[in-house]
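Only a single protein chain was left out; the remaining protein chains are all shown in position.
Just so it is clear, A and B label the chains in written order, and each chain counts residues from 1 on its own.
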Amino acid sequence: MRQPSMYLWGKKGFDPWRVRQSKPRTTGLTCVLDKGLGLTSFYDLLELASDFIDFIKLGFGTAGITPLPILREKIALANKYNINIFPGGTFFEAALVQGEIQTYFRTLADLQIKWVEISDGTIDLPLARRGEMIRMARHFGFHVITEIGKKEPGSVISISQLVQLYEHDLKQGASYVVIEGRETGENIGIYSPEGQVNTLYVEQVNRRIRPTHLIWEAPQTHQQVELLRIIGSAANLGNIPPDDILSLEALRRGLRSDTFFLWK
Amino acid sequence: MRQPSMYLWGKKGFDPWRVRQSKPRTTGLTCVLDKGLGLTSFYDLLELASDFIDFIKLGFGTAGITPLPILREKIALANKYNINIFPGGTFFEAALVQGEIQTYFRTLADLQIKWVEISDGTIDLPLARRGEMIRMARHFGFHVITEIGKKEPGSVISISQLVQLYEHDLKQGASYVVIEGRETGENIGIYSPEGQVNTLYVEQVNRRIRPTHLIWEAPQTHQQVELLRIIGSAANLGNIPPDDILSLEALRRGLRSDTFFLWK
Partner (left out) sequence: MRQPSMYLWGKKGFDPWRVRQSKPRTTGLTCVLDKGLGLTSFYDLLELASDFIDFIKLGFGTAGITPLPILREKIALANKYNINIFPGGTFFEAALVQGEIQTYFRTLADLQIKWVEISDGTIDLPLARRGEMIRMARHFGFHVITEIGKKEPGSVISISQLVQLYEHDLKQGASYVVIEGRETGENIGIYSPEGQVNTLYVEQVNRRIRPTHLIWEAPQTHQQVELLRIIGSAANLGNIPPDDILSLEALRRGLRSDTFFLWK
C-alpha cells in the first residue's frame, strides 16, 4: 500500500467526501476480470492501480491456456502487491466433470494460488456436493469464493434461494459469495438483456444480507453506479474490466459526475 | 513531429486525398480520453501515435488517484511529445465545491500542467463566476478549455445558448470550447440514448460558428464519421478512446471505408 501522500487525493482539496477505506479492506472490494492480459500490461496495471484492486480473477479457463512462465509471474506479482488472484469457476467445473478435482486443487496449490472459486454456472452441483467442494478446498488450504447463479441466458434465482445459498456457503467455509453477472452484464441475473439493473431485487437482497461478504459482478459503468447508489460507496463489485479500475475508484470517491454528490 | 518519410503515407500512392495538416495543428485536433492508462501503455501509445494526438485529458478525477510518480511521468512525456495534457473538468468542480480552487490551480501549475478545463457538468456555476474562473486560470498562466453541457442523462442545451456561451468563454480567455458527449456518447447533448448523432443540431451549430475553436466529444467510431461528414476532415474531436486514435486518423485521411471518397 502506497502512502496517501503519494496521491493528489492525500492533499487538501482533492478528496471531496473521504469515504474510502485503504487496503487491506474488508468492504469496498474491487475484483478485476483478467481475460487475457499480457504480462507487461498486467504489471503496468498493478503499478498504476494496485491500491484499488483487491482480487483478480483469471477469467473462466484462461489460466489453462496462459503459458506457465507468464501465469507464474502473474501470481507472484499479485502476491507481491497484496492482491488475491484466482482462476474462474468454469475452470473448476471443467476439472470436476472430468473427475480430476484433486489434481486441480493440488496444481493450484503448487502454483502458490491461495483462493479458489467454487461454482455451478454451467454444471449441475447438488447442495451436498457443493458443501463438500467448499470443505475440500478449505482442507487444501484455500480461501473460498463461491458463485451463485447459472450462466444460461436469462437465468435468475429467487431471492430466498440466494439468501439460503449465501448462508449455506459461508457456513461451509466460504469467505465471499459472488452474484453472477458474466463478462457482459446482460441478460443474466439482475441484468436485463440491455444491461439494466433490477434495482428492486438488489434492494431486497441488500435489506436481507449485510453486503460485507457479497460481491456483485458489475462489468458496465452504469451498473457500478446503480449498485453504489443502492449499497453505498463500499459495495463489493466484481468482473471489473482492467481499463475501468480508476473509473470505478473515482466513482467510489465522488470524483466522477454520477456519484459526485452521493456521499455528501 | 516525425518526418512524413517515416510513414508509408509520405510515399507515392499511400495518401489518397492529402487533406491532413501536420502538428502543431490549429484544426483537425484529436483529443484523447485517458481514463487510467498504465505508464507503459501511455508511453507505448505516444511512441505509436503522438503525431496524431493534440490533447490528452486525464478523465474526470483520475489525476487524483494516479500515483504521483506516474502522473509526473505522464505529464513529462506529453510535454516531450508536444501533446497538451490536462485533468478533466470534474476534478476542477470537486476543488471548487470544496473552496479549494486556488490550491487546485497552484498544484497543477507545480506539476507543469499547462492547460485546464473549466466546466459545470455537475455543479451550478453562474455565468459571472464562470468568467471569473476562466480569468483566474489565465492569471495562473494556464491555457483554458471550457466545456458546455450538463452530464445529467438526456440533458441538451439550446443552440442559441451554446453560441452565447461559446462567445462568452472565448472572450473571457478560453482557447477552446468542448461540447459534452461523456465517455459513452449516449443520451447526452447531440447523442440519442442509442448514440445516434443529432445531425441537424450539428449542422446548425456548424453554420453559426466556425469550427476552429470548438471540440466535439465523439467517443464512438460512427459518431466520428458523422461529424467528419458534416464538418469535414478537420473537425476537432474529443473523448477519443486511446485504442481508436489510428482509426480516427485513418478516417480523417480517407484510409477507412466510411470516408474513403469523402474528400475526393
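Basically, a residue touches a chain if its C-beta (ideal position, glycine included) is under 8 Å from a C-beta of that chain, and two chains touch if they have at least 3 such contacts.
As the structure is a prediction and not an experimental result, all values here were calculated from the model.
Asks: For the chain not shown, which residue from B:G59, B:G149, B:G173 or B:G254 touches it across the whole complex?
Replies: Residue touching the absent chain, from the options given: B:G254.
Asks: Given the contact definition stated above, which residue among B:F52, B:F142 or B:Y166 touches the chain not shown here?
Replies: Touching the chain that is not displayed is residue B:F52.
Asks: Counting contacts across the full complex, list the positions on chain A that touch the omitted chain.
Replies: Its contact residues with the unshown chain are 35-41, 59-71, 90-91, 93-95, 97-98, 100, 103-104, 107, 121-123, 151, 183-184.
Asks: To test your reading of the contact rule: which positions on chain B touch the chain that is missing from view?
Replies: Contacting residues on chain B, toward the hidden partner: 2, 6-9, 11-16, 40-41, 43-45, 47-49, 51-52, 221, 243-247, 249-250, 253-258, 260-261.
Quick note on the criterion: only the chains that are shown with their structure count from here on.
Asks: How many angstrom between the C-alpha centroids of chain B and chain A?
Replies: 34
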